[in-house]
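All protein chains of the complex are present and in place, except for one that has been dropped.
Per-chain residue numbering starts at 1, and chain names A and B are given in the order in which the chains are listed.
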Amino acid sequence: MAMAKPIATTRSAAGMSTGKLAVWWLIASEIVIFGGVLAGYIMHRLGHPDWAYQAVHTNTMAGATNTFVLLTSSLFAVLAHNAAEMGDGKKAAKFLYLTVGGAVMFLIIKSFEWTYEISHGYTITASTFWAFYYTAAGIHAMHVIVGALIMIWVAGMAKRNVELQRVELIGIYWHFVDLVWIFLFPLLYIAK
Amino acid sequence: MADAAHAHEHHDDHHHGPTFAEKWLFQSTDHKMIGMQYMFIGMAMAAIGGYFAYAFRMQLAFPGMHVPGFGVVGPNEYNALVTNHGTIMIFWVAMPVLIAAMGNFLIPLMIGADDMVFPRLNRLSVQIFFVSALVLIASFFVQGGGFGGAWTAYPPLSSTPEYSLTPMGATLWVVAVALEFAAFLMGGINFITTTMNSRAPGMKWFDIPVVVWMIVIASILFMASVGPLIAGAVMLAFDQAIGTNFFDPNQGGDPVLWQHLFWFFGHPEVYVVLLPALGIVAEIITVFSRKKLFGYKTVLYTAFGTGILSFFVWAHHQFISGIDPRMANLFTITTLLISIPIAEMLFVYIATLYGGQIRLTTPMLWGLAFIVEFLIGGVTGIFLGASGADIYFHDTYFVLAHFHYTFFPIAIIGVYAGITHWFPKMFGRMMSERLGKIHFWGTVIPFNLIFIPLFVLGAAGQHRRIYSYEHFPDLATPDLQQLRVIATLALVTMLTFQVIFLWNFFWSMFKGEKAPKNPWRASTLEWTTPSPPGHGNWPPDEMPSVYRGPYEYSHPDCDDDFWPQDQPA
Partner (left out) sequence: MADAAAHAHGEHHDHTKHYVKIWAILLVLLVISILGPELGNQAITLFTAFGIAVVKAGMVVYYFMHAGDEPKYVHYFITTALAFMFLFFFAVAPDVMRHEGTNWRNDAAKEFIASEMAKHEGEHTGHDKGTSSGGAHH
């Protein structure tokens, strides 16, 4: 980067690095966003016994596989952090690329899942259940995509042992994305 | 948190100075420049919002007339004007100037840092904000015109193009608001992280100036409350554009959900804009009464208390939309309770002034006006907070006058207070005191002449969001119509006086008397830099350290009547 880091960025009066502090704030604001979506869904679901007839058509196996994929990708993310802490940038980058692989797998499974559902008439306008389903999972998927892109960028630097502290930061974000899915999965696929 | 911009940046390095384009056209990452960009966009949007007010008030005073400079205001135009007036003033004037402009400009300077912690994220946020303003303006020119469903955008009116009659305008409106939210979420992370982490050595939590605290608390409140509404905005946009039915009860949705999503944010939002304005006033009254703040910790704790309590009052906007009366009781109690911490803060300010050596400069006049006018606004809120009285008052001009008596001090008086106070630091020149005082009186007196008649009209039963009262015989009487005319003429007068401010502002920027480092003899850190500060604010090896609190005026141990924070004991 052509620009030097400001002195401000290097200070830690609150006892934590600036980047990490910022990521935790980001997580807090994302909790409220996803909380709003999920709270809205839960309220409707509890008041709509008729949605059981719609919800039955979600693909539990696809959902479960995706949960497995995300949990495993979280493992890779924390192993990347582990490697970065030990100063091994190349290994950290490798694990980050594996995490991105998990993200891609998640998105592929989801595409098949949604294609099947849409082609069978369960579109976003078919019922408000499906509207919530696609909106909630869609906003989540957007976060997966953005996270994967940032992760590729961080891995590129980590490979050269540059800015290794960012491995942990993107990891924290990634675990949050995993956390949202940990709640979406039972809501959309199990508690039908 | 990282941004994806890998732009080649050759700005403000030791190599060569920035070109005009680099400095002004959204390429600078300097917090002072970004703050000014927010300020100028906010000022331009204020002109648009004021113009809209002019047009619809002319319609109300002289129904059916061709409004000079606008044309005839039909019912659809009227709805779009009032909707966008409100939307612009809150999201594109109050928030950008009070939080983004003041916050960006002041926070690093007041805490002794050389910039925000994430300068490129900062730049991205102002770029997105600029785009959001363009999207909103675009919505006025598409087929059907701008959205006219009120700034509260209740569905099904807002979600159904057949009802709103503004198929594209409504969606552009939602997109513009969503972009604005994104810009402020990004900005907020910068303000909070910078304040927490980048303070000068020696600056403890309770040495931070009140305005910085207030902007940080406001950013936290914003972040915590906007989440559900972002979810709601996505749902509304989908209802509008794709035909989902999140808010259609006939298809399994619920319009009341939108109301709650909106007001869960909407109420904390008013404190998001109030707290920074209160902070600006705190800075000004201490400087110009040469006294320390009467209760720094009190102000701080009441600000926290107000912030938390603000999450428990929102349904007072929904008293008559069918909520359970027992819920209404609960929200009445919390609403009346929240007036206490704010009154407390105003008492602290009055106690700060008492016994001080008052200097009635232009910023001080604005600060005092804030206290007086906001008191009126706050007191009238008590009537509205009582759910029984609100059954009558809801949706009348009484509500409107109440919130203008609170919002105007926040968004206009607070803004002018901040601009006149920190102009010397921003531009290195002094504004004209004479023009400043003329502008002050020409704004504040007409302001009262606009809204006192509106209280009377509201008490007489005049409902909001109606473009003409010709068909309401009880409301079309000559004496009530006369009040409408008075209010409109007062508005036109007030708008005319703003030209004086614009003249003062732009002329002083180039031709005003050169400002010293510390023209007001204030003790906070921003006044230890040159006017205007250079890139990095202080030379890197001369970054300040802090030895005392921010308001040590007239201290017995100090010879001078102010004791700068960065002077060793």
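Definition applied: a contact is a pair of C-beta atoms (placed from the backbone, for glycine too) under 8 Å apart; a residue touches a chain by one contact, two chains touch by 3 or more.
Just so it is clear, the model here is predicted, and its values are computed rather than measured.
S.K.: Of B:315, B:364, B:457 or B:515, which one is in contact with the hidden chain?
M.R.: The missing chain is touched by B:315.
S.K.: Considering the whole complex, which of A:98, A:152 or A:182 touches the chain not shown?
M.R.: A:182
S.K.: Residues of chain A in contact with the chain that isn't shown?
M.R.: For chain A, the residues touching the absent chain are 9-10, 14-20, 24-25, 27-29, 31-32, 35-36, 39-40, 42-44, 46-50, 52-53, 55-61, 64, 67-68, 71-72, 74-75, 77-79, 82, 84-88, 120-121, 161, 164-165, 167, 171-172, 175-176, 178-179, 182-183, 185-186, 190-192.
S.K.: Hey, which chain B residues sit against the chain that's not shown?
M.R.: Within chain B, the residues that touch the unshown chain are 224-225, 228, 249-252, 254, 256-257, 260, 264, 311-312, 315, 322-327.
Please note the rule applied: only the chains that are shown with their structure count from here on.
S.K.: Just curious, how far off is chain B from chain A if you go by their C-alpha centres, in Å?
M.R.: 34
S.K.: Mind listing the chain B positions that touch chain A in their complex?
M.R.: 1-2, 4, 6, 8-11, 13, 29, 108, 113-120, 185, 188-189, 192-194, 196-199, 203, 223-232, 234-235, 238, 242-246, 251-254, 257, 261, 536, 540, 543
S.K.: Given the complex with chain B, which residues does chain A contribute to the contact?
M.R.: That would be residues 1-3, 6-9, 11-14, 16, 18-19, 21-23, 25-26, 28-37, 39-40, 43-44, 48, 50-51, 124-125, 127-129, 131-132, 135, 139, 149-150, 153-154, 166, 169 of chain A.
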